[in-house]
Structure formats: C-alpha cells, structure tokens
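Every protein chain but one is kept in place in this view of the complex.
To keep things simple, chains are lettered A, B and C as they appear, and every chain counts its residues starting from 1.
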Amino acid sequence: MEIQLISFGKISEFLHSQQLEIEGISDTDQLKAYLESNFLQLADLKYKLAVNKILIQENTHLNSGDSVAVMPPFSGG
Amino acid sequence: MEIQLISFGKISEFLHSQQLEIEGISDTDQLKAYLESNFLQLADLKYKLAVNKILIQENTHLNSGDSVAVMPPFSGG
Amino acid sequence: MESKKKVKNIFIQGAISPGFITDCIAKHSSNTAIGGHSIFMGQVRQDEIGGKLVSAIAYSAFEELALEKMHEIREAIFEKYPLSCMHVHHSLGDVSAGEICLFVFTSSAHRKPAIEACSELVERIKAELPIWGKEIFQDNTHHWKENK
Partner (left out) sequence: MESKKKVKNIFIQGAISPGFITDCIAKHSSNTAIGGHSIFMGQVRQDEIGGKLVSAIAYSAFEELALEKMHEIREAIFEKYPLSCMHVHHSLGDVSAGEICLFVFTSSAHRKPAIEACSELVERIKAELPIWGKEIFQDNTHHWKENK
C-alpha cells in the first residue's frame, strides 16, 4: 500500500518526506518498526506520529493513501 | 506636644492633614484612641499608621515633632 | 550586590500611554540574553456601582513611603528570581475608563522567572503600596475603590 510520509525537525534531515510503497504493514506499530529498522537514527529519538493530521497516542490502523507525520519533540516558543 | 498628622484616601475626607497640639499622649495606641473618639468615622474603618514615613505594626512611642500618617486600606493598581 | 541602590520613581502623572509602553518594550530587543518578557497592565474599568458608571479613577499616594516600599519589593524580587530587567509604573491623578494605570514588565533568560516575578510584583504592589483610587462617576460623585 501507499503511505504519504511527512517528516519534521531533525527527523527531516535523515528521513525525507516521501511516498512510501510498502507491503505487509497495516498499522502504525508495524510502520514504526519498519521505519526504525530502515532509519537507525529514528530508534534513538523520541517521536510522535500523526495519521491524517491527527496526533495518535495508540497503535492505529492504516489504509492505503493515509498520510503519516513523523515528529520529534516540539520546540516552539 | 506637636504631631504632624497626614491623612489619605477616604480618611482625608473627614480627618484633614493638620498640626495637632495635644497633651497626655506618648504613643500611637493613645493617639489612635484620641483620634477615634474625636473622629467617630475612623473607629469603623480599618486603617494603618506610619510614623515618620515608616509603616508601624505595633504600638510605637511618639516624640513631639513626629509625623503620623493615617491610611485606609490600599487600593492601587 | 549593591545595597544602597537609587530609589526609582514609579509614578506617572495621568494615564500610562500606549506609546510609553511601546518604547519600553522596544528598548529590550538589544539584550540578547533575554528569552522571555512578562507584562501586566492594569486598566480602569467602567464599572457600574449603585446604578452609576465609573468614568475615571483619581489616584493618590503617600509617595515617599510608596517609593521606599517599592524599592524594598524590587530588591526582594531581584533576590528571588534571576531577572534581567524589571520595570514598574503607576499612575497618579486622573485615569479615564479604558486607560492604563499600572504597567509591570519583567524579563529573564527563561520564561518561568519572568512570569512568576511579574505576577508576584502585581500582587505585592496592590497589597503593599500606599496608593488609593477614587472612582469618579459621570455625575462627579465618587466612591473609594477597594482592592479584593
């Protein structure tokens, strides 16, 4: 399936925003495992996900065409 | 002895700033009793005294020539 | 620290103008050690008391005692919080409804000291400075303000 990946802050320096074409992934826990094994720096960071522009706290089902934002700790203000 | 009386706020409307020429008074408790018996409205109010521009919390000895400020509750800001 | 700092005058005749406040804010951008500014402004309300509207507050003060006390508060706040700057201005005389009568401005490297110092200053100014507000109604009668 197709996931539109959007990355921010320091994460955007090694994991670029992109269209991901992946199979065998149906929820955000699986996506995190996939990303952390492909982008090792991510495993060392605290980060949050937003699915279709909604911040998620728990494992969330993914559909083809969903957008997933990968966000390091916020540092506004 | 002579006391320079300075009054503020609503107290200044009935107890005007003035030179008081009084005998038989040697501390602020006595002065308060004298003022409250001569200016009955004062007895119904909360007020503070400052002797020679220093706010006092306790009974304080008075000397001739001292200034005594009679101040209602503060309402700045 | 110098213990005999000069006692600053905090009093301004009449309302504190937006221009005065602006100048005060603009002056601080040159200090690149500052990370946060906290400001409080007190404004005269057109309260209704007993069916009458407040048109202005006339402020009076025991100025010498107020300035001594403010000096003491200033030193205590500088002692308690790591501040870069602290500015306090209070009106004397008439301030119309809608105008500013109190301006408190604190700056620090971090937000928390600036915010906490500003808030504590406002409380202490209201509770401890010998200043009185006389609320003047539109018909020229008056009522002495009481802080809650």
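One rule holds for everything that comes next: a contact is a pair of C-beta atoms (placed from the backbone, for glycine too) under 8 Å apart; a residue touches a chain by one contact, two chains touch by 3 or more.
Owing to the predicted nature of the structure, the values given are computational and were not obtained by experimental measurement.
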item: Chains shown that the absent chain touches, full complex; value: A, C
item: Residues of subunit C (touch criterion as defined above) contacting the omitted chain; value: 18, 21-22, 25-26, 28-46, 97-100, 109, 111, 114-115, 118-119, 122
item: Contact set of subunit A toward the excluded chain (per top definition); value: 6, 8-10, 50, 53-55, 69, 71-77
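In the analysis below, only the chains that are shown with their structure count from here on.
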item: Subunit A-subunit C separation of Cα centroids, rounded to whole Å; value: 49
item: Length of the line joining the C-alpha centres of subunit A and subunit B, rounded to whole Å; value: 73
item: Distance from the mean Cα position of subunit C to that of subunit B, given in whole angstrom; value: 27
item: Overlap residues in subunit C, where contacts from two or more other chains coincide; value: none
item: Residue list for subunit B, restricted to those that touch at least two other chains; value: none
